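Left out: one protein chain. Kept in place: all the others.
Up next is subunit A:
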Amino acid sequence: MQKINKNVVLALLSLTSLVFLLFQLYYYKFYLSQKNGAVFSKVRGSQSGQDSTRWHVVRKFLGLISSHNIPVYLIDPLILGLVDKDIEQIRSSPDGPSPECKYFCAPRDFTTFALLDKTWKHEVGLFRTAEKMGFQWLKIINKDPRLDGMDDLSGVEIPLHYIFKLASHAIHLVVFYERSGNYLWHGPLRLKQHMDRKFVPFRKLHFGRYPGAYEKPELLLVSIDDLKVQIPKNPSSFLEEMLHSRFLECRYREARAFFQLYPDDASLDAVEFRKKAKSLLHLAALTLNNLGVKFWLSSGTCLGWYRQCNVIPHSKDVDLGVFIKDYKADIIPAFQKAGLPLKHKFGKVEDSLELSFQGEDDVKLDIFFFYEEDDHIWNGGTQAKSGKKFKYLFPKFTLCWTEFVELKVHVPCETRQYVEANYGPDWKVPVKTWDWKSSPSNVQYNGVWPVNEWDDVIQIY
């Protein structure tokens, strides 16, 4: 009897393991299909069906939002990229029927649209209609950054992103807010604990990893793939802007802590200086932006932003950084035209260039030009009376947008390293006496200008 049992048991076990194996395979397949619908459907060979699904979902979504009078515009980088190739044709025949589904059928997981907050009242009716149409939706809300800088205000959280899912395709609706400084801002996408992490593959979203800052776009109503949709008038410049749109919020909480330790200077002089520095910065930004010269807050102005979200009242000047590759000979005449005469010019384009302009009442605008090396970036300084050269080294950095005194400006994304390179680890402690030749912790002696070049590299007006 034992032997029979043994065999039966063996057979049974084999059978079970086989069933188990099959189950595992099924599970794996099921899991795959859930995670990545496109891949799975490719396996099934229903590519064309998928294509038209995307188009249908977009069409349904556009119908939904137009029935609620919500003006959205397309910001999907993939589709805009395709559109950009044919932009002339699309512009010239805005109503032409398209022979094939060229854009909205392109393989992708999402279609991204933008919504201007103030053009919509956030009516709940939209979501009810969406549900009736078969959409599943997710709303991502968070703190209102426009109130973040304020002491102890608690506003309602504002919607930053919406995701509408239908079948295997999803619409990502990014909410843009207008902020002080005449620009548009969108928030980061952060999931709260109770949220469904698998609602869509969030990693593949084009917007939301970081907050972003954009200019207000000019829009164009076009008809592509038989769908009428608004797109940025110049898709390629929008796509370019998107690549460098990362936004840093000022560190308001740290700034408040700073002011608790070192109360703000509220004297009339400080108020006046801040006002002047602000208008000088606004003027400088306008001038440089008109020339298309990219610049960022540097030195003391950058420290002021990073440490206290404001101009440091005892800093006495405004400092900007510009990459030497962005240098334009028009800079000096443009500033002069704007009412800011050149005060001094040190160095030359090839080496240690630095410009100073005279703002009103002794407030000076310094523009430092930065030179990129393989492993670091530096700018130069020159002592007028001795012709001595100095070099200030910084670790490599990229540029991010931020808001400062009601202006959208660049700062180094790696601000802390930048500030620390310049001011050392004790940057949090205000220092009133500062010697630009010796105080910075990143200064290096860099020789002396040859005397015969002095007339060129040391110009004082």
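Going forward, contacts are C-beta pairs under 8 Å (C-beta built on N, C-alpha and C of every residue); 3 or more make two chains touch, one makes a residue touch a chain; residues count from 1.
Here is the rule we use: contacts and distances are computed from a predicted model.
Look at the chain that isn't drawn here: its UniProt entry, checked against "Prolactin receptor", "Mediator of RNA polymerase II transcription subunit 18", "Regulator of MON1-CCZ1" or "Protein O-linked-mannose beta-1,2-N-acetylglucosaminyltransferase", names it "Protein O-linked-mannose beta-1,2-N-acetylglucosaminyltransferase". Across A:K85, A:R209 or A:K337, the residue that sits in touch with the chain not pictured is A:R209. Of the options A:E88, A:D152 or A:E350, the residue whose C-beta touches the omitted chain is A:D152.
Among A:K85, A:R190, A:K316 or A:K396, the one in contact with the hidden chain is A:R190. In the full complex, the hidden chain is touched by subunit A at residues 3-4, 6-7, 10-11, 13-14, 17-18, 20-21, 24, 27-28, 31, 35, 118, 121, 123-125, 142, 144, 146-147, 149-156, 178-182, 188-194, 197-198, 201-203, 208-209, 266, 268, 271, 274-275, 406.
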